[in-house]
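Only one structure is covered here, and it is reproduced in the block below.
Removed: one protein chain of the complex. Kept in place: all other protein chains.
Here the chain labels run A and B in written order, and each chain numbers its own residues starting at 1.
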Amino acid sequence: MARRDEPRVGVYICHCGINISYKVNIEEVVDFTSRLERVVVARDYKFMCSNIGQELIINDIKEHNLNRVVVASCSPRMHEKTFRNACKKAGINPYLFQMASIRELVSWVTEDEREATQKAKDFVRAAVRRVIHHEPLQPRIVDINPNVLIIGGGIAGMQAALEIADAGRIVYLVEREPSIGGHMAKFDKTFPTLDCSACILTPKMVSVGQHENIKLLTYSEVEDVSGYIGNFEVKIRRKPSFVLEDKCTGCGECVKGCPVSLPNDFEYGLMDRTAIYRSFPQAVPNIFVIDKEGFSPCRNACPAGLNAHGYVKLISAGKHEEAFKLIMERVIFPASLGRACPAFCERECSRQLAGGPVQIRALKRFVADWYYENVGLEPPVVAQEKKEDRSVAVVGAGPAGLACAYYLAVQGYPVTVFEALEKPGGMLRYAIPEYRLPNNLVDKEIEFVKKAGVEIVCNTPVGKDGKRIDELFKEGYKAVFLGIGAHKDRTMGIPGEDLKGVHHSITFLRRINSGERVVLGDKVIVVGGGNSAIDAARAALRLGAKDVTIVYRRSRVEMPAFPEEIEAAEAEGVKIQILTNPVAFHGKDGNLSEVECVRMELGEPDESGRPRPIPIEGSNFKIPADSVILAIGQYPDSAPLAEDGLEINRDGTIWVDPETLATSREGVFAGGDATKGPSTIVEAIGLGRQAAEYIRRFLEGEDLKARPYEEHWLETVDREEVLKKRRYEVNEPHRPSERPVAERIKDFGEVELALDEERAVEEGRRCLDCAGCCECRQCELLCEANAIDHFMKEETLEVKVGSIIVATGFKPFDPSNLVQYGYKRYPEVYTSVEFERLNNAAGPTGGEIRMKDGRVPGRVAIIHCVGSRDENTNRYCSRVCCMYSMKFAHLVREKTGAEVYEFYIDIRSPGKMYEEFYNRLQEEGTHFVRGKVADVTDVTQSPEEEGRLVVVAEDTLAGKVRRVPVDMVILSVGLTAAEGADKVAHLVGISQDQDGWFIELHPKLAPVSTASDGVFIAGCCQGPKDIPDTVSQAAGAAAEALSLIMRGQVEVEAATSYIDPEICVGCQQCKKICMYSAIDYDPARGVCVVNEAVCKGCGLCAATCPNKAVTVKHFNNEEIFSELEGVLL
Amino acid sequence: MSEPFEPKIVGFLCYWCSYTAADLAGVSRMKYPPNLRVIRVMCSSRVDPVFIIKALLDGADGVLVAGCHPGDCHYQKGNYYARRKVALTKKILESLGLGPERVKLSWIAASEGPKFAQVAKEFTEEIRRLGPNPARAEIFL
Partner (left out) sequence: MEARGLLKELLEMPGGDQILKCIQCGTCTGSCPMAQAMDYGPRRLFAMAKGGDFHEVFKANTYWICASCYFCTVRCPRGIKITDIMYALKRMAVARGYAPRERSVYIYQAFKETVEEYGRLSEAKMMQKYLKKSPLDAVKNASLGLKLLLKRRMELKVRPVKDPAAFKAMLTKARELAREGEAPAGSSGLCGIKGDIL
């Protein structure tokens, strides 16, 4: 019917029994209505929604040629569809209908009858005025995709999945835990029949796992949902489990090798588990997963990328050889590092905040020493086949050069190392004094490197005095690595520097480490604040100096030396004079006698970021001294290399590409102090290994930058989060002891002593396993099926479904805040879910009910309504607690014979055989005390209460306050919304009520549907309920989904937006604000167009358009204005 | 005493949240003053400032716009736009001298039946205190 037709309106006022008529004077309203413009027919009837009522409408339409219908009755939510269908049946477009709600909005909420009648009249008049402007609309028909998405793999999700899959449809079942089963998998027995939970659950789990129509996606979460009913597009994120699902046989051998220990969430923290685990033996899928949250802070702190977490755990498990092998994968010289490394890892260790860092460095020393003693100097891996045509020359036998050499040699590349000095070792031998790092140890470790296939030629400098780089290439080497270190001392350039008695630190230390006993005299000044200065000072003491003073131009805080070193020096009697700098050396007969210094003050920061030291004019003073050692800086001897075609930086270091370590000359790489400036051993080794990899790529003709150096890298886990989740004792670490000061300054013997095996293993156990899995790879070695892939990445799956069932379950209430019950304060107070684990045969006590000290409890109290029926926590009743509490009473009695006290307010036992269960428990002798517990306390008032927990409650039926001493207390905690329920609600477009449960479409008539078409809910996520009700709801939701699928097509609301191209100016405001991107701009016509398939009909575009070119069908401006006039005039 | 002033209040309720709350208030038989006349829209963002001004010019003493709580809009962000529009409208009303206090924006979730009744009650009282809409007595334009 065209709009130009004269509107003829039929109005029907419903009595709704007496629901409307008891407040609204129907006669008056009918009379009023019949006199409105355009109203042809005005009637009333008791039940408009009934068949007769609808017949009324249909007949009138035919008889009176009506083309508009108004029904004034209940809410459009109830019957708009009904009446629209009636119109359709009668042959007019269903959108030419308007409903006025005079029940929910008028008769039920208004006290006064006069006012109610007036309000009803206003609403009817508004509806009449509006319906005149309605236009016929064609509803959209959409196809229903037959696939179904089910979120949640508990009993509800599984039941629904099986029903739908059995009907021949595909189900995607997404579960965020590694196994399906939900909470039911944790129970022992279920009420009231006392069926074993696993016995009834596992057959369903197996069916789900094996069903060809169910795509089981465990350890996965739904990330995004878009679309609309029948056409949802879902993105599912599959978390990496690092175990290949199709290869794992579930044999469990891997667990035996895992050294990591984490709190077991499945057991509610009652026991620990390994990083590779299976939640419970009957898990489906029956595979293991690895809990790896990232990398531990120690691992990511190491400049060489050494897996500190890994080897610490291996040591704690007694696997010293494996630990050594793990270390050798990333660094060489473990024994040296174990003595001289600054231990960047320890600074990041989470234990820093819990007693003291794990002594990672000492553990490395222990395991290296152990390996050399028990296994020998055998490299764990040596390549058998030598790649003779790709040999490499390394210049400099320091840590960088030897690391590069080692890592190339073990892959089969022949390496020759050219060393300028007499012996190899670089700074390790010639700079670090023997009281920190003995040279015979350096010898041993170099021997180790040689056994990997590295040739070392000493007394052969490369540079100005020896071979040139060109020569090396001519000799047949295909690549060169420069690890020449930073061996040249900086000079001060002040008068008197050439006096006898003025030493420079690197030269000085080299002489000492070569065995020379330099005579320094009694009074020694050391200039500088770095590690060299400290080394020189402590060496000076050992050479007999009586008074050693370090003079430094900035303050203590800016000294670059390691804090431990400075402390050790001071302990040995070294003095530190800050804000002092020498300006001249004075001597007698060519020998040093005095050092003239000037006082300094700190100014603004300079390029190093530290405050600039500014000399104070006129503050000169003289210090008498026998020797002075200048330790003011080192730099590489790189000048000659410039002639070999290498670019040298301003500070003397060799320029290299930061990623590939390639110098400016092809085939020549460099690393260590030579490129970084003076730094640490571990950094040098790290760079040496990195260069080895890039040299390998170069030798094999690969593109150097095709892949990054570290292909496998994960983010550092958050220390604070880790500490929150772990249980630990705050204790001091086993620090390695030191020789007493008086004794040790007399010689160059090692100051630090080793940890013995027992203490080392204990220290390793202090590690908190921050990242979870430590990647020690022991599981891989034990897995016969080769099912472990530590480099697995997360995957995203995109699926299309037609309907979604949400079955995300619940979370048990956490009673930690209810201090009166003593949870987490007294060891024998358990929540019900924890207690379930004590009963379960796979749980921490093997199904026996035992206290934490192993005793069998003689008296047990079960406290109802913890976190339920309480204004202070949750107002609702959680429905299942009374029943499961009684179940516990029975199990406790049966397994231990203990006396059981149930403290309740009301006993709620409404289901089938529930009341009978209650009777049974009474007859078994359970003591039911009606009174909500006020306190659980260990403060005793009588000898009978000693050593027990006392439950205080008023026995309201007897009218007395009772104090009941018991051994164990079980808190029957209520149910709360599941963790992350709000995220799921947001994703699928449903709402949560004030308690967090998902809102159903109608609390009585549509408990499994939601306001969002195509999305259904089932189980506890809709509200607390027991297993029979959950399964019923799941079947109901499945039926709803199948009903949709069977219909194949569904009508979607036709109220979409429309843009009038005549009025639209193409400003695109509407396009900008549309949240569904349903508006496109057509540049050809210069106007915007609505994509009706995507438009949801919210109307924002219409309200935004400045020209009012956009209208929303069925909610256009005319319709709303006329409704407005109707209520106001 | 002359007849007490009975305000006429128009309420634009969004179908998904506030209209449902109104239905729930009805189902729970909560009583509130009858002065509120409800007009259903799909989303609070549909409420054009023109509607509010027209309502006031047509003689409404107060206008209520009710939508879902921030973050819960069925159409993602519609209620945020509604908030801005109402704020803008109030500024315009100020300059027109039409009394911005007569317009109220309220967030009412689908389960908040009692809140709806309370808002209806309170807003009615507020408007009653403000007195009749001056636009009724004067002609604008």
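Definition applied: contacts are C-beta pairs under 8 Å (C-beta built on N, C-alpha and C of every residue); 3 or more make two chains touch, one makes a residue touch a chain.
Everything quoted here is computed from the prediction, not taken from an experiment.
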Chains shown that the absent chain touches, full complex: A
Hidden-chain contact residue, picked from the options A:Glu321, A:Glu750, A:Glu954 or A:Glu1051: A:Glu954
Options A:Met78, A:Ile623, A:Ala934 or A:Ala1054, residue touching the unrepresented chain: A:Ala934
Residue among A:Thr193, A:Asn459 or A:Gln820 touching the omitted chain: A:Gln820
Touching residues on subunit A - with respect to the absent chain: 820, 865, 869-872, 905-906, 930-935, 952-956, 959, 961
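The working rule: only the chains that are shown with their structure count from here on.
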Whole-Å separation of chain centres (CA-atom averages), subunit A against subunit B: 44
Partner subunit B, residues of subunit A touching it in the complex: 75-77, 101, 103-106, 108-112, 115-116, 118-119, 122-123, 126, 986, 989, 991, 993-994, 999, 1011-1012, 1055, 1073, 1075-1076, 1096-1100, 1102-1104, 1112, 1115, 1117, 1120-1121, 1123-1125, 1127-1129
Residues on subunit B engaged by subunit A in the complex (per definition of touch): 8, 10, 16-17, 20, 22-23, 25-27, 29-32, 34, 37-43, 45-51, 54-55, 58-60, 71-72, 74-78, 81, 85, 109-112, 117
